[in-house]
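For this depiction, one protein chain was excluded, whereas all remaining protein chains were kept in their positions.
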Amino acid sequence: MGYTAAVAGASGYAGGELLRLLLDHPDMEIGTLTAGGSAGSRLGEHQPHLVPLADRVLAETTADTLAGHDLVFLALPHGQSGAIAEQLGPDTLVVDCGADFRLADADAWERYYGTPHAGTWPYGLPELPGARESLAGTRRVAVPGCHVTTATLALFPAMAAELVEPEAVVVAVTGTSGAGKAPKPHLVGSEVMGSASPYGVGGAHRHNPEIVQNLSGVAGAPVKLSFTPVLAPMPRGILATCSAPLRPGTAVEEITAAYRTRYAPEPFVHLLPEGTWPSTAMTLAANTALVQVTVDPDAGRMVAVAALDNLTKGTAGGALQSANLALGLPEDRGLPVTGVAP
Amino acid sequence: MGYTAAVAGASGYAGGELLRLLLDHPDMEIGTLTAGGSAGSRLGEHQPHLVPLADRVLAETTADTLAGHDLVFLALPHGQSGAIAEQLGPDTLVVDCGADFRLADADAWERYYGTPHAGTWPYGLPELPGARESLAGTRRVAVPGCHVTTATLALFPAMAAELVEPEAVVVAVTGTSGAGKAPKPHLVGSEVMGSASPYGVGGAHRHNPEIVQNLSGVAGAPVKLSFTPVLAPMPRGILATCSAPLRPGTAVEEITAAYRTRYAPEPFVHLLPEGTWPSTAMTLAANTALVQVTVDPDAGRMVAVAALDNLTKGTAGGALQSANLALGLPEDRGLPVTGVAP
Amino acid sequence: MGYTAAVAGASGYAGGELLRLLLDHPDMEIGTLTAGGSAGSRLGEHQPHLVPLADRVLAETTADTLAGHDLVFLALPHGQSGAIAEQLGPDTLVVDCGADFRLADADAWERYYGTPHAGTWPYGLPELPGARESLAGTRRVAVPGCHVTTATLALFPAMAAELVEPEAVVVAVTGTSGAGKAPKPHLVGSEVMGSASPYGVGGAHRHNPEIVQNLSGVAGAPVKLSFTPVLAPMPRGILATCSAPLRPGTAVEEITAAYRTRYAPEPFVHLLPEGTWPSTAMTLAANTALVQVTVDPDAGRMVAVAALDNLTKGTAGGALQSANLALGLPEDRGLPVTGVAP
Partner (left out) sequence: MGYTAAVAGASGYAGGELLRLLLDHPDMEIGTLTAGGSAGSRLGEHQPHLVPLADRVLAETTADTLAGHDLVFLALPHGQSGAIAEQLGPDTLVVDCGADFRLADADAWERYYGTPHAGTWPYGLPELPGARESLAGTRRVAVPGCHVTTATLALFPAMAAELVEPEAVVVAVTGTSGAGKAPKPHLVGSEVMGSASPYGVGGAHRHNPEIVQNLSGVAGAPVKLSFTPVLAPMPRGILATCSAPLRPGTAVEEITAAYRTRYAPEPFVHLLPEGTWPSTAMTLAANTALVQVTVDPDAGRMVAVAALDNLTKGTAGGALQSANLALGLPEDRGLPVTGVAP
C-alpha cells in the first residue's frame, strides 16, 4: 500500500471512471472525494455502480479538502485546475483530466478557450516519443483529450516515420459520455438514440489544436488537420478514422512495420492482425487502444483507424497510467487490459 | 389511379420500405410481391409493420410472377436483375435497387463485383446534372447505392463548380439496415449496440467506384476518393462527413452559394440554415437529404456533411422519385418530406 | 379542405407528432403554433424533421394566439388546459393531450396531481364501449395517457366479458419520449442507453388511477391494479405485459373470441395471428395498437400484451382519431396504419 488519492469532480463521468479504476489499484487508497453542486450528498446517488463507495459523502472542491493526499486527480471544468494545483504545493502529484495545461501554444489556447493561458505540464500520453521521460518523477500531469489520444495513436507512427505528408483528415465517431453528465437538450436519450450528428465541424472543436500539437511534434513539420467529431448512439467509445496522403514511394509494408515497431512493446496499444479492424466494443472499460492501418493506392492515402474507451484509455485510465509513471510504479499497475463485451 | 407495381424482394428491408411508400402513393396499386426463400409465406411474417398487406402471400421471384405490371421494383441480390429485366420486356418500367446497372466502367464493375458487366441504365439520382433528362420516359432505372447518394449530394455542388480539388475524403456513419436482414454474426444486436466499427476500409467498399463515377462526372476530372463506412448502433440513417481541398482563392461564400443555387429548387435536398448541421434523426423515414457545408481555413479544406435515411432517400424513396420521373408524374408524388422524430 | 388547427406546445414531442400527422391530414390546415419558453423561435430549431414547417415562428401560448381556429390541440404541462379552453369558447374543438380532464374522480385527481380537479371531458379512447357516442360532435376531448391506452387495450375485452377477475398486474416497458424533451439527469443518453429502470413503482404513477377508471368502467366492479412502468433504451414505444386471474372455468377460446369480436371491426387495433406477439417496432409511427393474448393454466392467469407508439396511437394519433369523430369525419381519416421498420 502506499499512496492516497483524492478525486475532485467525483460525481461526473471522468471522476466515476477514476474511482472505478482506483478501487482496483493495489497501491492506491481512495481519499477525499469532492464535487461542485453535489457537495454534501452521498456518492451512491451519483455513481450507483460504485457499490463499495456508496456511502462516501462528497466534500466541496477546494484546496483544503484536497490537501494531504499523495495524488490529486482533477476532473473539473477547464479553468479551475491552475489555482487548486498551486495551493496543493509542488510535492503533491496533480493529475489534471481537464484541458488547462495541455497546450504549449498560448495563442492556440486563447483562440480555442478564450481565457489566458495557464501554462504547460508534462503531457500524459506515454506512447508519444519522449513522453515517458517527461512523466517520470513529475508532480504535474496534463491528461490529453479523449479525441486527441485516439487520433494521435492512429496517426503518429506514420507521421513520425515521415511515411505520409504532414496533413490529415480525422473523423471520430464518439459515444455520449464525452459530453459529460450535465443534461442538455441535444444529449437527451430520445434525441441521441437512432441518430448520428457531427459537431465542432470545420476545425472548431477544442481538441483540434491539441491533435495538431502532437502530430506536428513528431512529424518535424506543422501538420494540417481536418477534424470532425460525430456523436453516435452509444455511451462510451471513440473510433477515429484517419487518413493522410502517402509520401511518394511509400509501401504498405513500411507503414505496417512502423506501427508494429512502435506498438509491439506498448502494454496498452495493439496493432490488430491484418484484416481485422478495431471496434469500440472491443475496448469497453479497458485501458486498451486498438489500431489498424492500410493503404488505398487509388486514393493515394494511408487509412488508419483507432478505437478506445473515451473514459478509460481516453481519460481516467490514461491518467492512472501517467500517474504510475510519475510515481515510479510499473506503468501498467492496476490497469485493466481486458474489456467488457458484448 | 393508374399504375400497378410489383416488388421483387418484398421480404427484405428495401422491399419493405418500397411497400411502405407505395401504400401511400396515390397513383400506384400494389401488385405481386415476390421473395426468394420466403416464397409461400405471408408478408405479415416478415413485415409486421405493413398492416394492410399482412395477408398477402409471397410469390417466387420469376419473370412470370412479375409480368403484367406497369412497374417492377427489384430489390434483389446483385447479379439477378439483368435476366429478369430482359424477360419483362421493354415496356415495363424496371427500377433496380441493386447494383447491376449502376457503373458505366466495365473494368470497375469486374474489379469490385467479380462478374461480367451487365450494362448501364439511366441513373436514378435526379439531383445530378442531366439525370432528370435521362430519367424522363425511361423504362429502366438503376437506383444508386445508399452511401453513394449521400456522398454525392454532399460533394457534387462544390465539385461541379470547381471550387475544390478533385479529391475527397468521405467517412460515412451508417445504420445497420443497409447490411440487410440476413443474420450474420457481426450484425447481431449484442455486437452492434454500443459499438462503432469500420468496414470496407481502404477503398474496398463496392460503393467506392460509384461515388468516383458521380463526382468525376461533374468535376470534369478524375476524382480521387478515400471512402470509409462506419457501422453505428442505429437501424437507419447515413451521415457522411466529406471534405476536399479548397482550390486557391475559394471563399466560403462561393461554396455556400453553389450549394444554395443547386439545392434551392430541389424538393428533397435541403441546405440547412447556417450553423445547423444535419443529423440522421432529422431524416428518418423521409425522402429528405439534409446538407451543410463550411470551410476550415487552417486545414485548407471544405467540409460538407449530408444526412439521409438509407432506406428512404437512400433506396426506396429515391427509387420512387425516379419512377415518378420515368412515368411523367410529378417528381414528388407520394413521397414523404417529413421525418419521424424523436 | 375545411378545418384549421392550432397546436399549443408545438416545440415538444407530442406537439411535433401532432404536426407530423396534421401535415398528412387531407382536411386539416395547420394554423398557429405556440410554445412556452421557445416562443419567438423558428419551429425548425425544435422539430428539424418537419421540413415543410421549418420557417414557422412559434407564438406564445395564450387564448388570443390560439383563437380563431376550428380545432386547438393542447400539448401542455398539466394545469394549463382549463383556463385556455374556457377562453376559446364552446364552439372550438379543444383536444387536450394533457391530463387535466381525464379523471372523473376528483379525489383520485387530487391524490395524484395535488391540484383542484378541473372537471371531466369526453374521453378520447374510441375503442372503449360508449366512447364513440360521447365523442361524436363534442367540442372537448381528453386524450388518454399513453400507458393508459396501452394497458386498457390489452385488458378491457377480457374485463368487459368478465372472463377474468377484476384485478390486474401491468408492467409496461416504455421508450424515453414519453418523459418529454426537457433535459433531466436520468434521461441523458449516456444514462438511458444500455439500461432498464422502473419508475413510479407501487402505484405512484399518475396513469394508475386512469387505468383503474377505464377497466372498472367495463368490468362492472372496482379493479385492483398493480402498475409498473419501466424505462427502456428506445425513443418510442410502449409494450404492456398485462395479466389477470382467470375466472373459474374460463377457456382460452373464450378469451380469444372476446378479443377477436372486439377488435375485428377496429381500424387501429389488431389481434395478431396466434403465436405472434407484438413488439414496439411493429408500430413505430403508426396509429396502430397490436394485441395478443393467451392463458397460463399453471399460473391461473390470462396474459395479454399490447404494443403501440406512445406518441402516435398513444398521444397524437389518438387525439386526431378522436378529433375526426368529434368533427364527423371518418374515424381513420389522415391517420397512418403502416409503421416504419426497421
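Letters A, B and C mark the chains in the order given here, with residues in each chain numbered from 1 onward.
The rule is simple: a residue touches a chain if its C-beta (ideal position, glycine included) is under 8 Å from a C-beta of that chain, and two chains touch if they have at least 3 such contacts.
For clarity, every value in this text was computed on a predicted model and none was experimentally measured.
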Residue in contact with the excluded chain [from A:T61, A:T150, A:S197 or A:T288]: A:T288
Residue of C:T115, C:S195 or C:T261 in touch with the missing chain, whole complex considered: C:S195
Those residues of subunit A which, in the complete complex, touch the missing chain: 13, 16, 20, 23-24, 44-45, 47-52, 177, 181, 193-194, 235-236, 270, 272-273, 276, 279, 281-286, 288, 290, 337-342
Subunit B, residues in touch with the chain not shown (by the definition above): 13, 175-177, 179, 181, 183-185, 187-194, 233-235
Interface with the undisplayed chain - residues on subunit C: 167, 169, 171, 173, 175, 190-191, 193-199, 201-203, 224-226, 228, 230, 232-237, 239, 241, 243, 277-282, 284, 292, 294-301, 303, 305, 307, 342
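Here, only the chains that are shown with their structure count from here on.
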Centroid comparison with subunit C (C-alpha atoms), farthest chain: A
Maximum inter-chain contact count - chain pair: A-B
Whole-Å gap separating subunit B and subunit C, where each centre is the average of the chain's CA atoms: 35
Centroid spacing, where centroids are CA-atom means, of subunit A and subunit C in whole angstrom: 45
Shared interface positions of subunit A, touching two or more other chains: 175, 190-191, 193-194, 233-235
